[in-house]
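Shown here: the complex without one of its protein chains, the others still in place.
Right, subunit A next:
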Amino acid sequence: MTATAPRRTGAVTPGRGTTETPPRRAAIAARTLRTDRWWLQPLVTVVVLVLFIAYSTVRAFQNAHYFSEPYISPFYSPCITTDCEGDTFPELFTGPSWISPAIYILVIPLGFRLTCYYYRKAYYRSFWQSPPACAVAEPHRRYTGETRLPLLGQNLHRYFFYAGLVFNVILTYDAVLAFRDETGAWGHMGLGTLVLLANAALLWLYSVSCHSCRHIVGGRLNSFSRHPLRYRFWTVVSRLNAHHMKFAWVSLFGVAFADFYVLLLATDTISDLRFF
């Protein structure tokens, strides 16, 4: 049990947390004595994320092949300028034509994933090596974590979560629009419709299982018994939250795949499989 003795005041110095000079740790030179392949996981994370970043950057700047009636790539939705191919969303303004419409909107999903508690773990470990794996020394001399800018900004995650929800609604709307055929008549369904639907569903799972969501629906309460409905929400979100890492990856692949599918259609590489 933790002692609850009266609190001392003032900062403590390194070592045991008292004012003595720091006593010595065991002299072990090796960076780690782990014998397993601890470097594999960070390596895989780097490779997969770099591939995704490379692909999405190319696609975001390409400014072409992102629309194939009735499907729009999730990288370009909501498409808000008058330059847009197709009209899945109200055109809000006319931007310079050399700026891809994806650029205006990608900051939201990007910010959402960058500040996500799971992705933070993934990239702190793999890209920043802080730490590369448990009980493996990190290469940095100093460490301040998320105590100062810019990393203090990670605390804005919940705002990206709210904005992400708006995007989910729009991408779900895109999937619904995909039930129209090329002429705009309802009652069509192709493989692309399924791809967009699956993408939207995965994004919802990813968002709803978010740690901020868990906090907002009920986690911030101290008395669940006085809020039975919110307790129910919290229970459901907590259950999903346990799989947040899985949803983070699967939905990332989902977005890339949905975009790739539209690319294939838009370039006439394949034609959509029609169910009806």
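The working rule: a residue touches a chain if its C-beta (ideal position, glycine included) is under 8 Å from a C-beta of that chain, and two chains touch if they have at least 3 such contacts; residues count from 1.
In this section, contacts and distances are computed from a predicted model.
Undergrad: So one subunit is absent here. Using its UniProt record, which name fits best from "DMSO reductase, iron-sulfur subunit", "ABC transporter permease", "Succinate dehydrogenase subunit B" or "3-isopropylmalate dehydratase large subunit"?
TA: In UniProt, the chain that is not shown appears as "Succinate dehydrogenase subunit B".
Undergrad: With the full complex in mind, choose from A:Leu33, A:Val58 or A:Leu229 the residue touching the hidden chain.
TA: Of the candidates A:Leu33, A:Val58 or A:Leu229, A:Leu33 is in touch with the missing chain.
Undergrad: Quickly run down the residues of subunit A that touch the omitted chain.
TA: Output for subunit A: 2-8, 11-18, 22-28, 32-36, 117, 120-121, 124-125, 130-131, 134-138, 140, 142-148, 151-152, 155-158, 211-212, 214-215, 219-226, 231, 241-242.
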